[in-house]
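Left out: one protein chain. Kept in place: all the others.
Coming up: chain A.
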Amino acid sequence: MASPQATATDRPAPEAPPALRAAARRKKLVPYWLLLPGILWLLVFFAAPLVYQASTSVQTGSLEEGFEVTWHFATYWDAATEYYPQFLRSVGYAATATAGCLALGYPLAYLIALKAGRWRNLLMILVIAPFFTSFLIRTLAWKTILSDGGPVVSALNSLHVLGLTDALGITEGHRVLATPLAVVCGLTYNFLPFMILPLYTSLERIDPRLLEAAGDLYAKPITTFRKVTFPLSMPGVVAGTLLTFIPATGDYINAELLGSTDQKMIGNVIQSQFLRVLDYPTAAALSFILMAAILAMVTLYIRKSGTEDLV
């Protein structure tokens, strides 16, 4: 850590009194003291469990006989081949939910950032208001909303939409609950604020004079959006999609409460391997595969969107 203080005190003036030098030395240590609590926290609650999981993933044995590290890497292969449908489904649901969040969140963030005027703060509070209620309670509420006799199903029925969605395979037997639609809706709902907040931040930061300048240079409002507003909001788009996509891929609550066995996501598999089947190595291996897959996808995405210097 080459802090400016450190370089300044590397060569103390020869006549510096000892008291002054001691003070300088103490000052040099300040950054490390400030880092200490965070580092300790990460060591205990992140690094240590990670190492523990890694070791678990290469163990064999059973709950009765105990588990032992046997460097049994085949667990990874077995887990991946057995559960790849759930992996693909997780990525598919998360990607759809992310797209949904972007489609719903962008216009809203745009409105709040650029058009809301004095209503801006109130609207932002409304966006984060759901956080005041438990995630679980809100998802359970969706169970009621999407239930067979509930308002959504009757509305869709009277519009004869469910026949079409049944045919497309996103609903089943004229019901919404326990279908892919329900899970994706739940994910979209639960992660929407994570999309809106970064979008709002980057839209709000755009200098309104740039939009005026575009208009002054013959850009129609839609062209101004396409050529100036949207490119400048890319950091928010990237951050929002990551904040939505990453947790949505590993989510299990929405599939658990709003889906059936046919909508199980990888999070549900990991949960049941850990808590029901008690096959710890498989659960740990699945967690690592998920982590690696997400890392790979995110890296590719950031490369592709070319926003490394913007984020």
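Criterion: contacts are C-beta pairs under 8 Å (C-beta built on N, C-alpha and C of every residue); 3 or more make two chains touch, one makes a residue touch a chain; residues count from 1.
One rule holds in what follows: contacts and distances are computed from a predicted model.
Visitor: I want to check something: the complex is missing a chain, and I'd like its UniProt protein name from "Spermidine/putrescine import ATP-binding protein PotA", "Fe-S-cluster-containing dehydrogenase component", "phosphoenolpyruvate--glycerone phosphotransferase" or "Aspartyl/glutamyl-tRNA(Asn/Gln) amidotransferase subunit C".
Guide: UniProt protein name of the non-displayed chain: "Spermidine/putrescine import ATP-binding protein PotA".
Visitor: If I consider the whole complex, including the chain that's not displayed, which of A:V228, A:I253, A:I266 or A:A285 touches that chain?
Guide: A:V228
Visitor: Of A:E68, A:E212 or A:D262, which sits in contact with the chain we cannot see?
Guide: Per the contact definition at the top, the residue touching the missing chain is A:E212.
Visitor: Counting contacts across the full complex, list the positions on chain A that touch the omitted chain.
Guide: Residues 207, 209-210, 212-221, 223, 227-228, 231-232, 234 of chain A touch the chain absent from view.
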